[in-house]
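Yeah, one chain of the complex is gone here, protein chain that is, but the others are all in their spots.
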């Protein structure tokens, strides 16, 4: 019985696995790679898989697909919807769902390898399939690099990858330079002095200090960054106190920062530190705020020259009208860490998965934002066709641009 | 063996009971009242106790002591410290402690009755002992009134009560007019629209809206209330969001309001409603904030004429230098509900429980606030002597001012 | 033709003079004092006048009236309304009006002296009439003291004074302790870096910094001062920039602070300095804000014992219902500097000037604030009778309480 990509996708979608727990997915990928005759290594970076397709002299192309799902309870109502649950890192059981399309990424990459194997007499070089764990939590790429991805396998001349996006199926978006923002995650605690709610004069109110900081942080983006530069400072969580009539001793904020430019990033981080410290002082706090950078991921920056080659190849293959440029996204990725570690150029692009008619109707009504479920939504559900075929084709087209033609 | 007030106090302190769970305390009080020959009714307002000492024609004086303890884990290190634990209203087990001195209030009242019984040939009239449950949660007085306190027992000509305070033992503080503030407790929720932390433009950020409201609320006290009027608006809790990079849909604030004057109270409550609504509008929220008044308790206002009589009696008995006036406290009480229900004047005063030398040393160093544990502190620990004797004497002195002398 | 107080008042009202320019007023006062036989010294503290009425052995009572008018254009429509104009200290010509009743103060004091001279056989001691310049700008008292008021004239055993107020004519208000607040006036400049309005990133925006400071300053009164303590922090002026599209280099705030308690005052001033410095830091300013204290005047604090004597004397003379207590006013005065310099007790009270029926109607409608023009209003216009007679009588009554009766 021939291998069927749609069956594979349905199966993966029904069996989502959280970050660094992608054992079943990795096993399926490895098995299929072996069927295709690749040299397969499992357990690269805990649950990652690397398959090498050596096909004579020529450039080495790394094709990357990430594998992990999200702690989201699926609400699509599809017959292949996930009913899986898992215990997340915080010990609480949650629903698990491929709400970001990594199931499709795995499908595309296996489909592309099938095609590259089938057409191996038409090209020469090496294709390395990289099935990465833990992109959602940022860390999988780092882990694979730490585990020898660069040294143990043929050295990449280019790293290519693609992501499913809420664009019309059949359309790809390629952006030169920054394709996705970098992100920093901070936890900031303001240290006041608690007391009875009726006696504020004997306290240092951390609720007011944190509120003032939240308000004042807005000015970093509005005043300190060049207009038009990508910059986000979001206070996503703020927690203080247990009762109305008790002034607590502390207030804690969770802050997410987005940028693509290093100077802008420095401005944002410096500004945050400066402002929370100053607001603590304004409140009369004697202890400075605690600022912990929980996580940092760089921007995903496409190499301009390599990107131009991919764009040209896709335009030639699909027509210019099907290769758009939606610009820099403010979300973040870790694919670039694979390229950076190898010193290779990166090209990372987006492939649509929405029924084109549905998309057109929403667009005509100006309601794309409202009607098209985006990545991470419990309703995220790509149409299978032509999404599967188109994504395989874009990946093959890009890869073929790099290897030697015979 | 004679009844010993110090033993009683130590026993009560070791066996604190939460609001409306004061069954052991009530049982002890009722038993002692019966020993003294009073007509005793238990279960008035769930766990309250009323004892009537009818002693011929003359005025009816209600003497009130509250009985409940607090969900605080004692840290005094006393040999009679509480080790009790209990399940609080929210289902969580907590330490329980007489951290507000209601054990002393019960002791004083039983001691005063002992004295009034012993000296019954010197006065005529009726003394009603009211052991009230659930002052800490506000509700015990209400419950006793609802259960017939006014109608089923001799009607009060005056309601007297006293509270243990971090003043030197041997000193009482009597304030005419407002002695303690009224309080309103509000829960306010700002309704935004959640989304990804990197895409604020598709959200309505409730963290910023709530922070702006907290900041703006300060102006009610600073600008809308006459300088010198007692007014407090405390945002004691603020909770929003779960992760740095997810903008939540809601933010919730717990607000405590204090005032003594009805117009000031109206200004504060109107101002809060107006400001949170306006800040929601400023954020572009379409749903107005939800504002729930969880609880309201009026100010404790002493009757000027009755207070002057009590002050004069105490000054005569103890000397003017031991009867001070610390002014209106911003904390709240429900003793006044007993007086209001009866249409009787109220006099409620404070009795010191701190070792006078300790107090003097702290005062000389300007460190009273830092060194003397106040009510609700896990270190709150009155000296037993002369606190017990002095509080019995102040209560007897005030009661004797009202009943007829023979 | 006998001297007529009403004629005098109308004349003074029609001829108001600004601070330290009260030459005509001083001349009229000096002339009348001489007519009455007093020993008169002019030019004490620039335009001040001192008249001594020595009447045998006994206490020395200083009676003080201030003389200056305000840069307000009168709008009363009275036939004796002021049409005067003058060049103010800033070089701009303005209307001048006795909008604070100092014309009445001069009238009262001359009327009182007339009575004290007429009844000199009934008392013994010395009365010193002090006609003070420049109360409105604070400085006149200081100037008279610097010019030898204490040393060159009989030393005060008590300083008495009274102020016209929007109370019913025939009523006086006497407050023990703080009768009027102290005031500090500050000018604060935030030093940013200017630039083009379209390039905020190359500037440090002082408008935002100053705005943030204004908002944050509210929290001093709302959080740092004990509820019920008198405290005001008003930013009365804020000026920055010339054009919408130029970010200026500086923003300047005029701040007025009111308090009666020294600790509260320190809290307010420290808080202001701390907050503006912190807000400058929050904005990334490298130069700290400039904070200049332009002027400081202490609270007007009545001596409790002396005040009790004055109150008792007024109550005996007018009935207790005509001697009220409106509590501490938040406005400021410099009369206390005369008492402080002499080491003498001060009693300073308020005398009503509003038609009692008009006042009652407004009070019944809860519209006193809206309908009764207050001091400094261009509509301020006391009824002449019984205001003149009542104020003379209150001043004589208070003075007679001090001198020896024969």
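Annotations for the structure displayed:
Read from first to last, the chains carry the letters A, B and C; within each, the first residue is number 1.
The rule is simple: a residue touches a chain if its C-beta (ideal position, glycine included) is under 8 Å from a C-beta of that chain, and two chains touch if they have at least 3 such contacts.
Computed from a predicted model, the values in this text were never measured in an experiment.
In the full assembly, the chain not pictured is in contact with A, B, C, by the touch criterion defined above. When you scan C:248, C:271 or C:289 for touch with the missing chain, the hit is C:248. Of the listed residues C:122, C:152, C:196 or C:367, the one in contact with the hidden chain in the full complex is C:196. Set against the missing chain, the residues B:48, B:227, B:289 or B:345 yield one that touches it, B:227.
Of the candidate positions C:54, C:81, C:150 or C:207, contact with the unshown chain belongs to C:207. Only one residue from B:198, B:300, B:374 or B:394 touches the chain missing from this view: B:198.
Residues 181, 183, 185-187, 196-200, 202, 205, 207-208, 210-215, 218, 232, 234-248, 251, 254-256, 258, 294, 329-332, 369, 376 of subunit C touch the missing chain (whole complex, contact as defined above). Touching the omitted chain from subunit A are residues 181, 215-216, 218-223, 227-233, 258, 327-328, 330. Annotation for subunit B: contacts to the undisplayed chain at residues 198-201, 203, 205, 208, 212, 216, 219, 222-227, 271, 274-275, 277-279, 281-284.
We adopt the following convention: only the chains that are shown with their structure count from here on.
Distance from subunit B peaks, on a Cα-centroid basis, for A. We define each chain's centre as the mean of its Cα atoms; on that basis subunit B and subunit C are separated by 42 Å. Shown for subunit A are the residues that touch two or more other chains, namely 198-200, 205, 208, 212.
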